[in-house]
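If you scroll down you'll find the structure; I have some questions about it.
Omission of a single protein chain aside, the complex is shown with its protein chains in their original locations.
Moving on to chain A:
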Amino acid sequence: MNSLSAPGLIALVDCNNFYVSCERVFRPDLCNKPVAVLSNNDGCIVARSQEVKDLGIKMAVPVYQVQHLIKRHKIQLFSSNYALYADMSERVMQCLEPYSPQIEVYSIDESFLDLTAICEHSSTAYAQQIKKSIYRATGIPVCVGMGPTKTLAKLANYAAKKWQKTGGVLDLSDPVRKEKLMRLVPVNEIWGVGRQTTQRLQLMGINTAYDLAIQPVESIQAQFNVVIARTVMELKGIACLSLEDIAPDKQQIVCSRSFSRRLTQYHELAEALASFSSRAAEKLRKQHSVTGSISIFIRTNAHNENEPQYQRSIRMVLNQASSDSRKIISIAKKLLQEIFKTGYRYQKCGITLGHIRPAAISHQADLFELSGHQQNKASQLMLTMDNINQRFPKGIAISATHMTNSWQSPVEYRSRHYTTNWDELPLVKCH
């Protein structure tokens, strides 16, 4: 643990209701109106505007359960438009660059910035400036939380969002303010404290962030684990988590989807699976890795008690690690043959690539199997394919992935790809 000699200052910049905000940038008419964004397949609500939160609609609630509220309050729904969200995220992160030499992009809508020794006089004025410039450039509202550790920055951000009085910016470096706030925040709102841990903590009479922060680190470590012990130290203001400049490569890549209708035929499932496999392989190559194992699963709708249920998964460890779409697809289909049974109505399938490691190291292993020349040709082919697909979405696909895509998710309420497709630019009126 690298506790700093002088207390540092970490900021967490977190976009407000990010997906909803992205939609609103191009739809000024939806400002101050209730807006919700739906998950893949339009099944659940995954992002809510403040107005929707105020109606008591919870995160991840299935749409059908709140249909009456959607009608009554005229909630504007959107299907997920990931092309738009990814592009807007990139813009927000780009805007942050001038503000700190060390930035960790933590997720699509939040980044940690090291502000140690940058804003000596007024951290809140500096944070206000960040907030303003991001809104100006992208139209996305953000909140900035600051503190000597990442956990406290996260806590500060939670408070900045919750209490309007903060103006969207809060610094918890001051011990008095920190204590005052921590007494108000329930323990389950702390970063890294999950539901089970919360239950156990509450049994011990630890209900607020403050209760947890005053626990002796040793006894927490003994009763829980090192992760929670670190959280306690971070709450005390001792930095245990450093900023990661480069996001670690994914150890596992999963690609799965529910179908818009139930599938019963092998060839339908095979087509969907091939498409997911191809997507997963693309992600794999993007991080310059190869996979050492492939597993797939299929399942029926577990919520429908009137239908026969079936679910199976199967895994295969590869002799030689690979990132070749053709190989991954053909193995996935072979695995599907093993577990597919007729007579069921399948709702979902997916593929997981495991034992992932950098391509540079395992390259050698392939040479025993494929000659250097063949290997080179295969990776050239994949590279060319990725390049084409990047430039022309839905450009080319491996033959197994049929273009019919009848299983694909509905995107009934998808907004335009405003920023990534020339044919879908925002329209502006001259009248």
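Note that in this section a residue touches a chain if its C-beta (ideal position, glycine included) is under 8 Å from a C-beta of that chain, and two chains touch if they have at least 3 such contacts; residues count from 1.
Note that contacts and distances are computed from a predicted model.
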From "Septum site-determining protein MinD", "Putative ABC transport system permease protein", "ABC transporter ATP-binding protein" or "DNA polymerase V", the hidden chain's UniProt protein name: "DNA polymerase V"
Option touching the unshown chain, where A:75, A:95 or A:206 are the choices: A:95
From A:204, A:317 or A:425, residue that would touch the chain that is not displayed: A:425
Hidden partner chain, residues of chain A it touches: 26, 28-29, 31, 90-92, 94-95, 133, 136-139, 360-365, 367-368, 372, 418-419, 422, 425-431
